[in-house]
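Only a single protein chain was left out; the remaining protein chains are all shown in position.
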Amino acid sequence: MIAAHLPILQIILPLLAAPICVLIRPQKFVWPFVLIVSWATLGLAAMMLNQVLLSGPISYALGGWEAPWGIEYRVDLLNAFVILLVALIGAVVLTYAPESVKREIDGDRQPYFYAAFLLCLTGLLGICITGDAFNVFVFLEISSLSTYGLISLGRDRRALTAAYNYLILGTIGATFILIGIGLMYMMTGTLNMADLASRLQGVNHTRTIQVAFAFLSVGLTLKLALFPLHIWLPNAYTYAPSVVTAFIAATATKVSVYVFLRFVFTIFGADFAFGTMHIDYLLLPLALAGIFVASAVAIYQSNLKRLLAYSSVAQIGYIMLGISFGTITGLTAGIVHLFNHALMKGALFLAVGSIFLRINSVQLDDLSGLGKRLPVTSFAFVLAGLGLIGVPLTVGFISKWYLLLAAIEAGWWPVAVLVLISSLMALVYIWRFVETAYFRPVPDDAPPVSEAPLLMQIPMWLLIALAIGLGVQTSLTAGIAQRAALWLLAGAP
Amino acid sequence: MSPTTAIIAACLLPLCGAPLIALLGRRENLRDAVTVLIAVATFATVCTLVPAVTAGARPSVHLIEIFPNLALVFQVEPLGMLFALVASGLWIATSIYAFGYMRGHHEENQTRFFFFFAVAISAALGAAFSGNMLTLFFCYEVLTLSTYPLVTHHRSEEAKAAGRIYMGILLSTSIGFLLLAMIATYHIAGTLAFVPGGILTGRASEWIIGVLLLLYAFGTGKAALMPFHRWLPSAMVAPTPVSALLHAVAVVKTGVFTIVKIVVYIFGIDLLAETGAGTYLTYVACITILGGSLIAMTKDNLKARLAYSTISQLSYIVLGAALANNWGIIGASMHIAMHAFGKITLFFCAGAIMVALHKTEISDMKGIGRQMPFTMGAFLIASLSIIGLPPLGGAWSKWYLVLAGLEAEHYIAVGTLLLSSLLNIAYLMPVAVNAFFYPAPEGSHGRQEAPLACVLPLLFTALGSLILFFYPGPLLDLCRQIGR
Partner (left out) sequence: MSQILGLYNYWIVILLMMAGFYNVIARGNLIKKLIGLNIFQTSVFLLYISMGKVEGGTAPIVAEGMATYSNPLPHVLILTAIVVGIATTSVGLSLVIRIREAYDTIEEDEIQQLDEGP
């Protein structure tokens, strides 16, 4: 029974739980309830991945209406894995949340916070799971709208303007996607992805489809914050509550990357995207520019969250760089980095949340001597930061290895060299934290502080353990990424 | 103990010992005793591997596969055996020395010091036993990261600046060049295994081989080839035991060991000799040898002078590898051991002088031989070994290196070696000679040796240099087998 309806349960569970959050009395039961829901969602995701690994893609007709008329939920290796990632980050972040939320969000708003969080989770999971192009737009808006709300909960008033700006840009991006989907529908008369893929073959020489492709690409690169369409990201990450930042930094942009892969490779097909439209001519320079500009900006930030936000823009550059090669190794690099970066950035932002909880600031200047004041959290930050640099025995190294291999395979030595140089820029901005935390003395007037509670430490260390463990045991991430890449390039829907 | 268990045990003993050391932090005596015990146990474990390896066995351990056809592999071959013996053996001496020094010098945070020290040794042993380039690279980077807290032990502005240079050069060369070269090799050869005779033969053009060799050589920043040598003198802000073990043995030797290993097992000396790809590397090595010696002469700070001397001596090993013939490889690998014994003694002496007399500048050291006869005696012996005079170990390695230069008909290399020996005399001998031939400084009162824990290890290592001259047999046996 459960096994047959896994795909819909995955969505329904957090969706229905969201309004219940607001109703639960007394409020102290909200978090335990949300916690159970989020871990159950993770369990479902794991079962679904297991099922896909055992018996191939799952197709689920919503309400019994067969595709292409009804909405189809389709789970294959790629999205099963993205779903697992999103559910994992969701569960881990929610486990971490209560102390941090109590600190950063007013008491009476907390149930709404958890409700919005679950809605956001629903939206992100829905984007991944659906096999219907229009449905992607709907779920995209569910997740985006709840994200705007979540960001605006930040204590700083700049959170409001950040949320507003994200709303404007996010809506423009989503509307572009809607236009693209509409134009595709106009030419093919279908919205089912598999159906679209086969019907587009006949009409993809038309101007309409090419315009649709352009609208979709621009809309999606806006949502996934590819340079120079990243301007909404730094403020949103900086002023959102720590928990929200950790969650959206690890998942929202990644899910948009997934949609990009889905549209470009399975619906339009690599031949069309790379052969006819030459999307690589655009992606490659933008990705490289993003890596360099954002890393350079990150080096000069004085706010730790903003520093990491710019680093995210740079890391998205790596993911898109891998994708822009359009080869199996390149795609493997992109997909693997999508997972790996989510783990590392999640861990880093959780560490930042713990720092904020105790020190009440994330300005680098206020973190002098942090290595003495919060040794465990500082060490966690450094470990996750090493992954970002791409030091061996962390997941960052695995990503970088595949990315470089892809560049060299394609014969693009200069690109390989540029990627290496950019890792050194990551070294510089991570080292700014190291030097602040370990080399500056503890200020004399600093009150004594204790480490963040265990409930926050455990989720953070879980992500770090994954970020290191999966850097050694690569068969899970890189193995699946490679299979997904092979299968994306084969063009099968 | 079976060889495979021994490999794992040797790498893990110091690593697992590190948390133990950290736990015992409060009880200094117990902590120090445990450190020595772990060091001895590690050395003993490494020793159990020697008979098998000398007899031609190549025990190996396959761990997890990281990339397709590329796993974490440990395999013991003669060169790694030699390096592991040197590193683990000298760790014992250094541990004992470190207690005397750290306490005599009233250093803070000693537990953190011993903790990272143990991790660093573990990484060095891992590098020694690496069965492919990826494993070696992993250990290389762990070594860099674990020595960073040691180099910046004092947490001063000076230490911070030195740490920047240290991390900056070592990480940027290894990520910028070494990783690139590795991935290119993996792309060309499909593997990164260490295979006698190399894995690149017939797979790449001369031009690519030349570029790769330079990428590897400069990428191995720990070998301190000019112009990437700045980190070594900077790292001297560290406490002296760190300079002694890490910057005379573990870190720098991991660098040159990596280069020799790459030359022998990735390229193969035949390939290098045929294509002449090593030529440019020999010039770089020659420049570094002479440049290092010349700069050493201008330094008045004893540790700085020794640091530049190390830079120069390391390039002997690179030169031996770049000459690409059997004599060169034997000379290079012997020099890893010989220089280790000589240089560690010199650093020990520098530290002992600092502890006993609080002197760091050479110009202040006139006549101290009368206050510290044992220390300065050892200093003299070690200097002679570095210069390469019989009856000291350094003579053998230089002998083979010169032979290699003659065989390769590379007279610039031969000339450099001879000229450099003269320069060695010029910058090392005055220290020892002035110490003995000047009267004791005013206000001194008789013997003022450093604590026994400092003096014993340096006498032991100085004696080691002497013994290695008379009994180079086992060492030579190992060296002869390299690449077979």
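Order of writing sets the chain letters: A and B. Residues in each chain are counted from 1.
The rule is simple: a contact is a pair of C-beta atoms (placed from the backbone, for glycine too) under 8 Å apart; a residue touches a chain by one contact, two chains touch by 3 or more.
Note that the structure is a prediction, hence the values are computed from the model and not measured.
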Chains on display which the left-out chain touches in the complete complex: A
Candidates A:57, A:182 or A:469 - the one touching the absent chain: A:182
Chain not shown: contacting residue from A:17, A:121 or A:167: A:167
Candidates A:60, A:137, A:213 or A:232 - the one touching the absent chain: A:137
Touching the absent chain when the full complex is considered, from A:79, A:95 or A:152: A:152
Touch list for subunit A against the chain that is not drawn: 134, 137-138, 141, 145, 148-149, 152, 157-158, 160-161, 163-164, 167-168, 171-172, 175, 178-179, 182, 185-186, 191
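Just so it is clear, only the chains that are shown with their structure count from here on.
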Subunit A-touching residues of subunit B, taken from the complex the two chains share: 64-67, 72, 137-138, 141-142, 145, 152, 155, 157, 159-160, 163-164, 167-168, 171-172, 175-176, 179-180, 183-184, 186-187
Residues on subunit A engaged by subunit B in the complex (per definition of touch): 386, 389-393, 398, 400-401, 404-405, 408-409, 416-417, 420-421, 423-424, 427, 431, 435, 438-439, 472-475, 478
